[in-house]
Each structure stands twice: as C-alpha cells, then as structure tokens.
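Here the complex is missing a single protein chain, while all its other protein chains stay put.
Chain nomenclature is as follows: A and B, assigned in order of appearance, with residue numbering initiated at 1 for each chain independently.
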Amino acid sequence: MTYLFQILNGLGLGMLYFLLAVGLSIIFGLLQFVNFAHGAFYLLGAYLAYEGVERGLSFWVAMPLAALVVAVLAGLTERLLLRRVYKLPHTFHILVTVGLALVVQELVIILWGPLGGNVAPPEELSGVMILGDFVYPEYRLFVIGFTAILAAGLWWLLDRTRLGAIVRAGSESPSNMALLGYDTLRINTAVFALGAGLAGLAGALAAPIRGVEPFMGVEALGIAFVVVVIGGMGSYAGALAAGILVGVAQSLMATLWPEGARLVIYLGMAGIIMAMPRGLFGRA
Amino acid sequence: MSEPILATDALSVRYGSFVALQDVTLRIRQNSVHSIIGPNGAGKTTLFHALTGRIAPSAGRIALAGRDITRTADHERVRLGLARSFQVTSLFPTLSVRENLRLAAQGRTPWQALAPWRRAEANRPALAMAEAMLDRLDLTRVALRAAGELSHGQQRRLEVGMAMAAAPKVILLDEPTSGMGIDDIAAMTALIRDLGRDHTVLFIEHNMGIVMNISDTVTVMRAGRVLVEGPPARVRDDPEVRRAYLGNMITGDLVS
Partner (left out) sequence: MIPFLDRPLVQFGLALATVLILPLAMRSGTLASEILIFGLAVAACNLLLGYTGLLSFGQGIFFGLGSYVAGLGLMRAGLPAPVMLLLSLALGALVAAAVGWVSIRRQGVYFVMLTLAFSQMFYFLAYTFSGVTGGDNGLLDIPRPRLGGTVLSDAWTYYAYVAVLFLVLFATLQRVALSTFGRTLLAIRDNEGRAGAIGYPVRAFKVAAFAISGAVTALAGALHAMLIGVAPLSNIDYHTSETLLIMTIIGGSANLFASLLGAGAYLLAADALSAIWPRWLLLLGLLLIVITLFLQRGLWGLIERAVALVTRTPPPAESLPLPLVGRGQGWGWRRQPPPVEGHPATPTANSSPQGGGGQPGARPAPEANR
C-alpha cells in the first residue's frame, strides 16, 4: 500500500515535472535558447497563486490567472530583452537568464519575504479519498487528472494545429519559418510565453502540495533540466515519459533511501546520457 | 613504373542497399597531379572520406606508400602523410594566418604538442614551414590578420596551404577553386601546378579548364564507379565521358 501511495505521489509529481520541462523543451527546440530562468517562472507562478488565494480569490481563479500573468510577463521579457540575445553565443544565453532568474528570485523575497508560506487546496478538494484502507488526498488526484487533460490538450496544440506545425517546422530548421513567410518574431514571443506560462502553471499547481518558498525555482530548474535531458531536447513524448519516470523514481526513493534520492536521480541522468546521448525520445 | 604512392583496390562503400562507391581501384603516382571528375553524386567526396578515414569502407583496401592504411584512424593517417583541404573553407577564424599554418605544420607531431610546458616557438620546423607557406601562398602581407578576416580567395589559398603545411606525401584537395572569382582561380591553378613539382596532388574539381590544363592523370567517376582513366587528352576525347557529361555539365572546354 505504501508503494501504491508513493507511485501515485510520483505520478502527480511527474506530471508537474512534465509541465515544467515541456516548456523548457519547446523553447529550446524552436529558439535554440537555453533558458536558465525557467525555474524563476515556476517560482513566480507559485507565488502569484499564493498571493491570489491570500487576497481571497478562489484557487480556481488564482491558478489560471497566475499562469496567465507569468505568460504575459515572459512574453514582455522576450520582446524587450531576450530577443536581442538570440544571436549571441549560448554562453550569453545562460548568463542573461541566470541574471533574470536572480532578479526574479530577489524580487520575490523583497515582495513576500524570505520565509515562504502555505497555500490551502481549494475547499472542494481539501478532503481525502478513501478506497478500502487506501487513503489519498483529493487535491493530488485532481492534479494528476488535470495535468493529464492539459497534456492531451498540449499534444493537440502541438500536433494538430497550425501553431504546432509552425513550431515543429521551426525546430527542424529555423530558416524554414522565415522562408514560409511567417512572422518569426511573433511566433518566438508566443512560444516563449507559452513555455513560461506552463512553468507558471506548474508552480501554481504545486503550491498547495509543497507550499511556496523563494528557492523553489532553483530546485525546479535542476529537475526540469534532468527531465529534458532524459527525455530528449525538443521532444514532447520524451518530456512526458521522463517527467513521470523522474517523479516516480524520486517518490519511491523517498521511502527506500531518502538521503540518496537526489543522488540516484542525477546518477541515472548521467547514465542515460552516456547510453542514449539524445535521450529516450530525442531525434538524431 | 615505380610503386604508386597511394593506391586503392576494389574500394567500396555501401549504406544499406545504397552503393556510394563500387570497386574503385586507383593508382596515384608520386609527384603527379591526379584529378577526379564526375557528375554530381558520382561518389567523389565519398572517395575522399574513405581515403582520409572519415568513413570506413565496406570492402577493399587502401595503401599509402605501400603500407595498408584501410583500418588506420584518420588522425593517424595525417601523421603517415595524408593531408586534405575542404570544399567548404574550414580555418581557425580568430587565429592569425601564420598561426593557422603553424598549427597545421605542428599537426605532424600532435602528441608532442600535448606538452603544456613546451613553448610553441621551440618547434622550429613548424615555424619555418609556416613562413615558407606564407611566402608560397603569397599571404605574407596578411600573416598577422585573423584568418576569418581574409578575402574569400585568400581563405581558399590558406585552406590549401593548411594541407600543404603538414608536408604530406599526398595532398587531397576538395574543389580548391570552389566559389572563387576569375583572378583567384588563376592564382590557385598556378599554386596547384607548382605543388605538382614536389608533391603528389589528388584533387576533385568541377572546373574543366583547370583539370585539363594541369592534370597528369584524370579519373572520371560516375555512379560510384570509375568510368575512364587516363591523360587529359584521352579523357577529353573518350566517347563514354562525352555521353556521361552530356546535358549534365558540358563545358566549352570539353567540346572544343
């Protein structure tokens, strides 16, 4: 029973990791841009949801609103700042986004203090579900279900719509897009906002589970990189599989060998890169 | 006839069912200029890749100065005396022209270069070679400029010079005149002709004028095979060659 509990926990965690990582992955795929500020968008999403609930908004309003605000802020950042940096070597992509992440993190501390806080799950889902002698929090079940629907919607968006086709064509060959006459700049902004918004949403969804604190962004960034690398850069299926894999592994390790949980994950990541350089689902 | 400096026997390269190179047998004589021509997709560059060790042949063997190098690693072949230039210019763009040539000359003793205490200036032969090359390539005036700042023609000459600087037994040149203007082509032609006096040159070229003018031997390839081989005059008049080239890359030189 503990294992079932942990596997369910891991599944929920893994779906959040997926949301986080898939944004990073499509941004890298389309823009060839290594975004070290991705964790900061997650952090911001969590804090905005926290602020919304504190101000008396329903979680059902605060959560999507937080994601939306993050997406808009990220879109603005892309237009005003990041766009000027794309043509520079990757070293500077890393430098500028590390700077951005620091700015966001410190702003969060200035605005909300260094201690963090808790977000109550919405009232409808604050109970537990009981199945025989198996007890599980309803909110966590909701997260699994909700992210699964989101994942399906995202798949539809990337695989079946015009925007998706453009994004995929752009990832294959950036010059294609311009040749086809698309407004590359606008698409770049949209994709960046979408990726960041997903990170913000992951943060907002995670807030009732793990609470909020200023350094959750750094931690999330590390995990997102692990997931993207295991899954394969630019791969949707890879991000999903790897997200769940990492989530479940982390959750199981938490009962088996708590101190070594992280160690095992990073060891696993190094091992997978060695064996499969492009990740589980990466294209050659 | 003396032993060929570079020889291949029934060299083949296959990718699955696709045959890129089929039973290519070549004899390259020492101190000769040997050109390889053929329509697009004839397997010329594949042949180069197999000779330099970039790709492993599916069958056949390669010998350099009588020594079997079929399974020798690419950088080891450089040490044994096989150097190449690239169709797409490939230099060290932020380093000076002189440094580019010095590095190429130093590439003869690559493991010695691994010594972090050995001053670059201590390798006198490499320095002397770089100077000699600057002179021969007519690049002395721009010796201190970054290679990335040179004109296209100068870059192409430096590209060939990088292969020469390794003092190889055989130099492979992949379309040395690629992208050049007329003046630059004349300079390059003179350079290759001059090279043939003390080097063995094997080169791929699309410019028939150069090929017919300066080659001792011409090999015509088509669809991965050797079609015809011989002195320029004979190749020019070969009916098979004329047929192979008709409509494909016929030029005034071939017809007249």
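One rule holds for everything that comes next: a residue touches a chain if its C-beta (ideal position, glycine included) is under 8 Å from a C-beta of that chain, and two chains touch if they have at least 3 such contacts.
None of these values were measured; they are calculated from a predicted model.
Engineer: Among the chains you can see, which ones touch the chain that has been omitted?
Structural biologist: A, B
Engineer: Among B:22, B:46, B:155 or B:219, which one is in touch with the chain left out?
Structural biologist: B:46
Engineer: Using the touch definition up top, pick the residue from B:35, B:89 or B:219 that touches the left-out chain.
Structural biologist: Of the listed residues, the one touching the omitted chain is B:89.
Engineer: Please give every residue of chain B in contact with the chain that is not shown.
Structural biologist: 13, 15, 20, 38, 40-46, 49, 52, 54-55, 74-75, 78-79, 83-84, 86-95, 99, 103-104, 106-108, 110-120, 122-123, 146, 148, 162, 166, 175, 177-182, 185-186, 189, 204, 206-210, 212-213, 249, 251-253
Engineer: What does the interface between chain A and the hidden chain look like in terms of residue numbers?
Structural biologist: 28, 32, 34, 81, 84-85, 88-92, 94-96, 98-107, 109-110, 174, 222, 225-226, 229, 233, 259-260, 262-263, 266-267, 269-270, 273-274, 277-278
The criterion applied here is as follows: only the chains that are shown with their structure count from here on.
Engineer: So how far apart, in whole Å, are chain A and chain B when each is placed at the average of its C-alpha atoms?
Structural biologist: 51
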